[in-house]
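Got a structure for you, written out below as structure tokens; questions coming shortly.
With one protein chain held back, the other chains of the complex are shown just where they sit.
Up next, subunit A:
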Amino acid sequence: MQVSINVNGEQRSHEVEDRTLLVQYLRDDCGLTGTNIGCDTTSCGACTVLLDGESVKSCTVLAAQADGHQVTTIEGLADGDELHPMQRAFQRKHGLQCGFCTPGMVMASVSLIEENPNPTEAEVRAGLEGNLCRCTGYHNIVEAVLSAAEEKQGAAE
């Protein structure tokens, strides 16, 4: 089937098998390998992307379900050389170790802050429930998200 998806602001059209998963489509058809596949069973969140602005696990969405919609991956966050505030916060707070979970963590965090601009630490921890870090660097990840939220609040005032 033909799918037409706006990926990172660019309209893309591809012929894919009906059973193609969104994560496969992004990695194999679009060549956007920033989105990782960890568990492949909807558990780890490594494959998290934004679908119409909301976090989803792209290993459990069909490319066909995203047809006509907007997808944002980790590659779509930065504005040229200017990193997204959430990416900067992960850098500033050292919110990564091996980096495997990071694209999914960052995308889930962007969605979290969008829905809850001023989260408590407990809300950040609950909001990242669907993302596992095998290096268990949760402490600094939570710090990064809180820091990004603070920065955004400051900018809004």
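Quick note on the criterion: a contact is a pair of C-beta atoms (placed from the backbone, for glycine too) under 8 Å apart; a residue touches a chain by one contact, two chains touch by 3 or more; residues count from 1.
Assume contacts and distances are computed from a predicted model.
One subunit of the complex is not drawn; among "Carbon-monoxide dehydrogenase medium subunit", "Tryptophan synthase beta chain", "Cyclic nucleotide-binding protein" or "Phosphoenolpyruvate-protein phosphotransferase", its UniProt record names it "Carbon-monoxide dehydrogenase medium subunit".
Of the candidate positions A:N36, A:S55 or A:T72, contact with the hidden chain is made by A:S55. For the chain missing from the display, the contacting residue among A:V71, A:M86, A:L112 or A:A148 is A:L112, taking the whole complex into account.
Residues of subunit A that touch the chain left out of view are 1, 17-19, 21, 24, 40-43, 45, 48, 51, 54-57, 60-62, 64-65, 67, 108, 111-112, 115, 127, 129-131.
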